[in-house]
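Not every chain of the complex is shown here; the ones you see sit where they belong.
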Amino acid sequence: MTTYRAFEVTAAGQFALVERELTDPTPGQVRLRVQACGVCHTDTLAVNGLLRDPSTPIVPGHEIVGVIDAVGAGVTAWRPGDRVGVGFLNGHCGDCDSCRRGDFVNCAAQPLTGTTVDGGYAEVAYARASGLVRIPDRLAAIDAAPLLCAGLTMYHALQGLDARPGALVAVQGIGGLGHLGVQYARELGYRVVAIARGTEKARLATELGAETYLDSTNEDVGAALQKLGGAAAIVATAASGASMSALVPGLAPRGRLVVVGAGFDPISVQPADLIFGTRAIAGSLTGSSIENEDNLHFSVRRGVRSRNEVRPFAEAPEAYAHMLTGRARFRVVLDVAA
Amino acid sequence: MTTYRAFEVTAAGQFALVERELTDPTPGQVRLRVQACGVCHTDTLAVNGLLRDPSTPIVPGHEIVGVIDAVGAGVTAWRPGDRVGVGFLNGHCGDCDSCRRGDFVNCAAQPLTGTTVDGGYAEVAYARASGLVRIPDRLAAIDAAPLLCAGLTMYHALQGLDARPGALVAVQGIGGLGHLGVQYARELGYRVVAIARGTEKARLATELGAETYLDSTNEDVGAALQKLGGAAAIVATAASGASMSALVPGLAPRGRLVVVGAGFDPISVQPADLIFGTRAIAGSLTGSSIENEDNLHFSVRRGVRSRNEVRPFAEAPEAYAHMLTGRARFRVVLDVAA
């Protein structure tokens, strides 16, 4: 094999299936044969050309599972045949201030998979060794893929809470992120409230481990949370800042709104709503590569699973479009190995 | 003495000097002879009748230093003759969930001195024993008073930071709160940036311990902070949510905007500005009574001092009006003992 197929975004919203030459990994990099790649809402950054010169083609996809088939110079911890994953962060540099403080997520020189560098809507992908995630044997590629970004995002946001066992934790949005968040929160010992629009997802939320379901179209979520004692934390996954503003009054004293969904409209909050009750609003961004391994092991051990719709590689553009509708149940994954 | 004089707010913005009957402290309460009382911007809540029925007269003032002259039933830890202070929080209940978790600041049943109960624009004041602050002998009443609210607010906000020694910490607003904040931040080992409007306060900020002064009317504060490496924390004292929104981009990765100034307009923030950089916005509210003692000892030991304009008790309304102008340098204190 000297070439591979990939879906490039050639203009905003336009995909092209192309044949690319296989190249050697650069120093510090590895090359993967892709087995599966999840389709994530953040792919819109690439597909809409928001983050870089839209005239340069880019391959989206940052929930990649594959097998290493070549390693670049200086890579000693990984070897061909290793089964690995790559998430949104393509590998930290090790040299910047954030890296030297061990804060790899905030590396100042980290490529973003499928966004600033080519990703996994392809038969072959590249990643920095520092971004690699070892995949447990017993976890299938299709099952692992969505955990690498959606799963990690929720795992990381929830495991960083400083809340007591049994504390009330709410997950806003029961979609690709939230349906995982409810499971993680439950397995971490919290009492879980699911918040979504409409009643359609109430039963599912209960199945996933929520004790309470709140329909945000039908009640004042802040007041409802206070009636339950106030939330120690709310992890907000909706792509809407405005919807998050409404959540702050639902926080218990010392409560924290954790923002993982990146809408384009702002969150707006009254200073007094933060001061009285000493509440906080905090962003949370995916996690490091070893946290991703922690996440996979935790998920396997505790039965946290993504519910996926699987599509063949050739249908990547359609899979992306389907994800965009918001009607997927709940993650869309490309089966590249098939 | 069977009566005492007090300034009551009788209607929004209206003061009346009245003569009141001395009453016994209720169970759990003490009665104080007031020596000094600071004038704080939060007094506007009482004077403007914002927090309770404006038809009921209220005595403002929550930076009270005095001497106990009577204790109510069940008070065993304090006795007449003790020199004590009372801040904004009049004493926690001990029974609510927050109290049982040791989070006295968020007590669900705590009177607010000079706001929901009578305060210190008076010769006599009352407080719950749980709200009392022992005043070090070597600290004069006039010097102690502004530390009980303004000082504690800044001390508490800064001591709660999880920032490394020498980290860049900014204080926004160099007024009553901020001029204390710069001193505390310096004494806690931080590298201090002062942010204010205009150039007038630049020299003072340096005297107080700031390394850098930023004039927010003249430069992009977010960009200027990033040029200095990014702020680990910004303690925002301005009574303006909008002015705080502009500070978020100045935070370093993991940085935190600590809100202590309660403006009436909202803070507005883009979700992505919190997620990328994993930043937070957090409210901070004064501190507990023993933290206030910590604060006084720390202030004495490290030479942190409020710069005060002292007015006689009889001029309380004028003192309040002067504070409101924003031209006081920097705290206004009523000398009630004189």
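A and B are the chain letters, set down in written order, and residue numbers restart from 1 in every chain.
Here is the rule we go by: contacts are C-beta pairs under 8 Å (C-beta built on N, C-alpha and C of every residue); 3 or more make two chains touch, one makes a residue touch a chain.
Note that the structure is a prediction, hence the values are computed from the model and not measured.
Enquirer: Report the copy count for the entire assembly; 2 chains are displayed in place.
Expert: Full complex: 4 copies of the single sequence.
As a working rule, only the chains that are shown with their structure count from here on.
Enquirer: Roughly how far is chain A from chain B, centre to centre by C-alpha average, rounded to an integer in Å?
Expert: 42
Enquirer: Over in the complex, which chain A residues touch chain B? Could you list them?
Expert: Residue list for chain A touching chain B: 98, 103, 105-106, 241, 244, 253-254, 259-264, 266-285.
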